[in-house]
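Below is one structure, written out as structure tokens; the observations come after it.
Missing here: one protein chain of the complex. Every other protein chain is in place.
Let's turn to chain A:
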């Protein structure tokens, strides 16, 4: 299914529509955006199995549960998750694969869901941040994030957890550099990186100790 969603030459449909949309906006003309044509009024191509402008069936596994949906070809995985399936733990920040906030695991591989069409995950297993816990029990990494204060505003947190979960699943002890490499695509504007690295290392290497600040308190009685 995913093969159908690509234009020849590696241009994605979404990318193509974006380009056209931007061009018409800049020109300020009345030309209709091909992406916005009403499905009812447009004539769908008479091709079996082809993905056009009408919604097509999509099946995949989301956080362990099978999902069946009718999805337009242009819809990104991120839009499907957030708008149609209410998986809002997956965040939209840049919408062009530059920040990692929308990361999900697709068959265990961390991917920017804004850079995939929904139909790309047909038949796949998709795990969002909401699927990292076992029921009510948070994963060891999620607990370590809380313990090490690996989050401030929390908007990058889901993506950080997805990238680090994929790294931890490779197994074995880790170095700081390996963790930094794994989260190099995840931007955090609050600057929480050192604590994220601490949290991941604590899970990988069993280092429970928290980073300490040197606190020079007022000495009673003077000195």
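The working rule: a contact is a pair of C-beta atoms (placed from the backbone, for glycine too) under 8 Å apart; a residue touches a chain by one contact, two chains touch by 3 or more; residues count from 1.
In the analysis below, contacts and distances are computed from a predicted model.
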Hidden chain of the complex, named as in its UniProt record, picked from "Xanthine dehydrogenase molybdenum-binding subunit", "Pyruvate ferredoxin oxidoreductase", "Glycerol acyltransferase" or "Thiamine pyrophosphate-dependent enzyme": "Xanthine dehydrogenase molybdenum-binding subunit"
Sole residue of A:58, A:183 or A:201 that reaches the chain not shown, by the stated touch rule: A:183
Omitted-chain contact residue, chosen from A:92, A:105, A:174 or A:203: A:92
Hidden partner interface residues of chain A, rising order: 21, 24-26, 28-33, 35-39, 74-75, 79, 82-83, 86-99, 101, 128-130, 132-133, 138, 142, 145-147, 149, 151-158, 161, 179-181, 183-184, 186-197, 210-211, 213-223
